[in-house]
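Missing here: one protein chain of the complex. Every other protein chain is in place.
Naming follows writing order (A, B and C), and every chain is counted from residue 1.
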Amino acid sequence: MAQQDISFSDTAVRGLPSVEQNSWALWGTVLFLAVAIALPFFLRSFVVFQLTLAMIYAIAIIGLVLLTGINGQFSLGHSAFFGIGAYTAAVLMDQFGVSFYWTLPVAGVVCFVFGFLFGLPALRLEGIYLALATFALAIAMPQILKSSLFEHWTGGVQGIVLIKPDAPFGLPISSDQWLYFLTLAIGLMLAVCAMNIVNSRTGRALIAIRDNPIAARAMGIDISLYKTLAFGVSALFTGIAGALSGVAIQFVAPDSFTFNLAIGLFVGLVVGGVQSIPAALFGGLFVLFVPNIAESVSKGLAGAVYGVILILVIYMMPSGAAGLARLVADKVLMKAHRKGPR
Amino acid sequence: MSRRKWLWTTLTLGAALTVTPALAQKKYDPGASDTEIKIGNTNPYSGPASAYGLIGKTIGAYFNKVNAEGGINGRKVNYISYDDAYSPPKAVEQARKLVESDEVLLIFQPLGTPSNTAIQKYMNAKKVPQLFVATGATKWGDYKHFPWTMGWQPTYQSEGRIYAQFLLKSHPNSKVAILYQNDDYGKDYVKGLKDGLGDKAKSMIVAEAPYETSDPTVDSQIINLKASGADVFFNVTTPKFASQAIKKAAEIGWKPLHLLNNVSQSVGSVLKPAGLENAKGIYSSYYLKDATDPQWKNDPGQKEWTAFMDKYFPDGDKTSSFTVYGYTVAQTLAQVLKQCGDNLTRENVMKQAASLDLDLGMLLPGIKIKTSATDFYPIEQMKMQQFDGERWVPVGDVMSGAVGG
Amino acid sequence: MDLFLHQVLAGLATGGIYACMALAIVMIYQAIDHLNFAQGEMAMFSTFIAWQLMQWGLPYWVAFVATIVISFAAGVLLEQTVLRPLHGAPVLSHIVVFIALFAILNSAAGFIWDYTVKPFPTPFGTQPLFGQGLMSAHDGGMIAVTLIILVLLYLFFRHTRIGLAMRAAAANPASARLVGIRVGWMVALGWGMAAAIGAVAGMLIAPVVFLEPNMMISILLYGFAGAVVGGLTSPLGAVIGGFSVGVIENLAGTFIPYVGREMKLTIALALIVAVLTVKPSGLLGRRVMTRV
Partner (left out) sequence: MSDVLLSTRNLHAFYGNLQVLHGLDFSIATGGVTTLLGANGAGKTTTLRALTGMVRTRGDIVFGGRAIGGFATEDIARLGIAHVPEGRGTFSRMTAEENLQLGAMTRGDRRGIAADIERVYAYFPRLAERKNQQAGTLSVGEQQMLAIARALMLRPKLMLLDEPSFGLAPRIVEEMFVILRRLNQEEGVALMLVEQNAALALELADQASLIETGRLVMAGPAQDIGRDENVRRAYLGY
């Protein structure tokens, strides 16, 4: 899986924070874009499809980075927002004939509202209690989606079958490739948005709340507002990812959005690096490919192999792929410095 | 008698095929060659539904047996089975991997209604057989819209109708309470029963209680059903919950006429854990032999199955109905591939799958696998049976609750 | 009214299961200050060990005691090997390792003992205790054992030096070191005890829900709910929380029309979140200071 390595090492470079590494980051970004655009023309279409899914998970994980890494709130329940996003898109397409492209912003907005509303009670909860409340949300979501109350729209336990859009303007690419590019474009746009949020006044407020809520309050930051906003924005990202996934899979069903997905996203967040937006891509690739790797090692013990891989990853990269990348880059740059004329 | 007939069919077919190759042109689609037939499968080997993974493993063991005995028409079967964790997105990913990367001839027995629904459109667009899916939803026999998809087991709805027929005939004035799993499987059963009862459904069904697979117990539901005053208990549950329900009903002294869906028919893995004395008198309907039922001890079909399990799947659980199921469905596919001869195109696979008339060792006597170009429901018959505290005793004739087909 | 009483009784019986699990959860929270998501799977694995021992012919009580001892040792070992390298790692890494342990234990149990449900014996019998069989002798026995463990834990933590040291090590490890407490060992001991209590919980729960690798997944959730409602710092709260979750869920499923039966878990969870928003540290829990 060469493409994985390429995008990973590239992610690593882009994850660097300091100013003097900016040119590295720039070159990394260019390289990443070149590779990312070229890939679908060299890979089998199901691999393109897998990469699309990985990018979709990465978008959802960016939502978690904003919530957990930047604002310090836990969530083990983002599968719920992922599901709401997917269902919003599916219901709009299926029941109201809305074009897929329009469902994406709607899904984002709907999830923002749900996230914001969920953020209100979550305000009162801290740490482990918040983790459990969100976990409860993840558990409850499939049940709610199945409920006969909404069956008319959601199709109940049967779910909704969707159609994948073809490439527009008669572009000579397959629908898999088109969805890949669409996801890539949306993902990049959202990643840039997320970075801008982090570097804005809002982002500094969110970080201040994470690091020292008392000081943040003293500085006049409205903690409640920012925390619920963080939940809303995080849900927005994850919801858009959900909507994309619904179309990529061409099917939404309650069983697609169980707490296993929430745990998967959480694992992706941690192995990528909680505070790094580019590292979300590593998280997405991990979520998608590591279970397959585990399965290829041993079918009967796939779960055990997955668990062992996970533990080893945590041992070797205690602050995620981003942390490891930073460490390596620091070493390399330090060497360069010593040699350099300065 | 049935076995002899089956042998005869196979022999004549075999004879016919050994003669024809010289004449017939060899035709292959991806996944087939002179030496090999690649078939794909997805099953939940991890996650909460991993119990079903046993079916996938049994199928693998069966094809080991086939290969050890020379393969099918001289070709080895290469059975590739992936884990879908009972998650539709994973199922799509794995199905695409099977078709596009492993290039299998067909996908066989993917498990679960959501997963199969997720891949159905893809499989039909790609014109790759999605054969003998492991779910009892009704939609798998829709040969007009999905000519590349075929079910296998009796549909949940037809089984529900069989119970309705049974009730209308022998207990027309009963009050029915239903416990069902809150998903497509449970709801299909309930629909089948309601459809079967027709106008009387409203008056006869007095209580319905769904449960989630995440419920630790179904105690609360059983208490509510008992409180409804029902005298018939329609138990639509998977093995673990079936055991719990049977045990709990006995513990609280509720003794209705008990109808148990065939998913949980196993004496060894359901009734025994629940307590055989608690299970006495339960009715159910069947199409496969229960390997743990002592009455089949000397049955040739059962003996063959036991020999297979001992030799090729010694770790497999013989008390589970899944091993019988996997064995029988694998036999069905083996027959289809045999019938295909040297014309191993996907089109011919579907054609042969739609012209089956089979009698297999672990099917109940009198029940056959039958398909045609307009009948994509291989098994449509079942038999009512009652548990006498030790074994299942047949009640009445073979029944059919055909839905859709 | 009759139905109400029946559901309450049955809720208490099921609540006994949750209480038992909640107790094990609180136990480990006291010892390590984290929630262990693999706790349920550890209990399940222990129960399989007990089952295996009985299959090999050991009598129930011998297997029972042996399982507790084995589980204790395994808990200590797990802490010393897998978790020791994580000292000082962020909470998130801990949670991921718990998820990994969950996957490993679940998969290994399925691999070794397969997924078919297995009956597990009860030492108390299944004859009805009272309430027309709504509370069986086993349910009664399970509740009794839970309460006994609760009392023993209380005595251990309040009145023994080692119990005091364990509490100190969990509450304020830096300070505990300064008075000479070997914090690492206390944490390992906490894991051992949690594993042992989990084993007891598993062996009591298995006769009701039947033994299989996935038996604890949902019970763990309910156990969490119970522990959280009661307050993660209070064993008594956990037990009360466990019972109330059992009763609330039954009543919601029975008496809330239409949506109740389909979404009883959802309703129960919503109630729990509601409780938490009013009392963020649970009914009997103390407000935990956030340490930096």
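The rule we apply is simple: a residue touches a chain if its C-beta (ideal position, glycine included) is under 8 Å from a C-beta of that chain, and two chains touch if they have at least 3 such contacts.
It should be emphasised that the depicted structure is a prediction, and the values quoted were computed from it without experimental measurement.
Shown chains touched by the undisplayed chain in the intact complex: C. In the complete assembly, the contact with the undisplayed chain comes from C:164, out of C:3, C:70, C:86 or C:164.
Residues 161, 164-165, 167-168, 171-172, 174-183, 233, 286, 289 of chain C touch the missing chain (whole complex, contact as defined above).
The working rule: only the chains that are shown with their structure count from here on.
Chain-to-chain contact here is organised exhaustively, every possible pair of chains being in touch.
Averaging Cα coordinates per chain places chain A and chain B 38 Å apart. Each chain gets one centre point, the mean of its Cα atoms, and the points for chain A and chain C are 32 Å apart. If each chain is reduced to the centroid of its CA atoms, chain B and chain C end up 37 Å from each other.
In chain B, the residues that reach two or more other chains under the touch definition are 46, 48, 182, 212, 214. Within chain A, contacts with two or more other chains are made by residues 139, 143, 146, 300, 302-303, 306. Residues of chain C touching chain A in their complex: 34-35, 82, 85-86, 89-93, 95-97, 99-104, 106-108, 110-111, 221, 224-225, 228, 232, 258-259, 262-263, 265-266, 269-270, 272-274, 276-277, 280-281, 290.
Of all the residues in chain A, the ones that touch chain B in their complex are 44-47, 49-50, 53, 139, 143, 146, 156-159, 161, 245, 249-251, 253-256, 258, 260-261, 288, 291, 295, 299-300, 302-303, 306. Against chain C, the residues of chain B that register as touching in their complex are 46, 48, 50-51, 53-54, 182, 208-210, 212, 214-217, 219-221, 223-224, 227, 239-240, 243-244, 247, 251-253, 269-270, 272-273, 315, 317, 319-320.
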